[in-house]
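Notes to accompany the following structure.
Complex shown without one protein chain; remaining protein chains in place.
Presenting chain A:
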């Protein structure tokens, strides 16, 4: 991002010859160099080669096998025509791309390891390196790039109206800007399906509609004759959940009520965890409940004891649910723990809305104190804090990291909220009523705004991920593909027990203190399996079991396990001592050779 600016800086530095060298300038240059290396593949390749050369030098001792391999290689390199390959070896990969697919850091080789272990480690290293490189190579197949709105000189991009954008873009894209005037059934909640093809609208006064919004085809439209708090698509566009006044209902795309789940009452907000098939609901009775939609069972019901829960969002990275509370705290929940994993004090007033970005790195919150804050939720530290004159009631983050915030009837979109300090929005748009629901459409540059007067589909250039994973969420999938995907997704369903704050924790060896583990075991078994029976001397008659003899017998077996070690160390010590004595003796003998002048010594 900062590379062009840096480049200009660089040239200016180079130009000035008079300026004496300053260490800070050098530092900057170094930093730049690194950036440049990342940028273009050419120097990096050179560096790589150099490294390889170094490695070769280092490994002068090579097994014969390796040599043989080399010979074969050289044989292959000679082509029949006799010409040498002008581009020998595999095509170079940019270092940047390779870094993108890096999974954790390689461990350093510890000194001496066994043959087998070395084999295993080297093989796995090889595999992971190959995986990384191959992925980097295949990254080439993602040609689409996100573009952003760019104004003329002295033109704020936020002043460009939606109509202008819609006029400027092509017809299909222009058609994505539209308004639905639904003033009758009150402010609308919005949800897009995972593929971004289908739109679900839930009016506060009971109007529920699902639309294939790109073709503008209405799939179903019902009025549930009850107040609707939230709507959510389930794993596919065949089913959706509606949080109604009392219970939670599940409908299908024809508007037929499939389930009424009485266990879930007074639900205010819902989140669907797509890879776990879990529907998380937050209720007015301060209950956070998890429903497994694949089996229809309640997985967990947690009483948060924090009052009405009307602010909720999920972390797409680790499936942790974030809840906002009226006392300015945000709590993080997993279905496995009855208490909050983390409790953060974010605002001085109540929290109005939360959003977490796709990578699970940043969390944006807005509160009653009219502030907008950005946190790094890996370290739980605040990054940025903004003051919005009117606060914001709804937040939403796009796949590319654009933040949309609604204040009253104005929707603002911000760029780079966490990396830079923003002073003005990237885009702004006024809708007809108070904004009630905001949702970025996946894989599209579209922001859906549900408000008091219906629904507005806004064009936000650069919002959606341009490259979709056809096997994960394919916007263009057929019915057959959808069915197949459903089966596969169900097979690959992640169990709710695996939800944890750090998803990599699963790959770590459980090196908790041994006692902790042992305690767990004791708890599970009901007895301590490792407890060693204490040595009790046999009772002997004829006065041989006197206290003294018992003690003596006990002493005989005391520290039996350590005896060998002790003996060895003692022997070693003795040996060393002996050697020392010998040396001393020798030295004494050597020094004891009398010289003629020794007689004068006292």
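One rule holds in what follows: a residue touches a chain if its C-beta (ideal position, glycine included) is under 8 Å from a C-beta of that chain, and two chains touch if they have at least 3 such contacts; residues count from 1.
Simple rule for what comes next: contacts and distances are computed from a predicted model.
Considering only "UTP14C small subunit processome component", "Phenylalanine--tRNA ligase beta subunit", "DDB1- and CUL4-associated factor 13" or "EARP and GARP complex-interacting protein 1", the record for the omitted chain gives "UTP14C small subunit processome component", by its UniProt protein name.
Among A:174, A:350 or A:466, only A:350 touches the chain that is left out of the view. Contact with the omitted chain, checked across A:162, A:214, A:399 or A:412, is made by A:412. Touch with the chain omitted from the figure is made, among A:173, A:253, A:361 or A:393, by A:393.
The residue touching the chain not shown here, chosen from A:84, A:115 or A:478, is A:115.
In the complete complex, the hidden chain is touched by one of A:402, A:422 or A:459, namely A:422. Where chain A meets the chain that is not shown, the touching residues are 18-24, 63-65, 75-76, 78-80, 82, 103-104, 106-107, 110, 113-117, 119-121, 123-125, 127-128, 130-132, 134-135, 137-138, 156, 158-159, 186-187, 204, 326-329, 334, 336-337, 339-350, 368-369, 371-373, 380-382, 384-390, 393, 407-410, 412, 414, 421-425, 428-430, 433-434, 436, 452, 471-472, 492, 497-498, 500, 505-512, 516-517, 520, 582.
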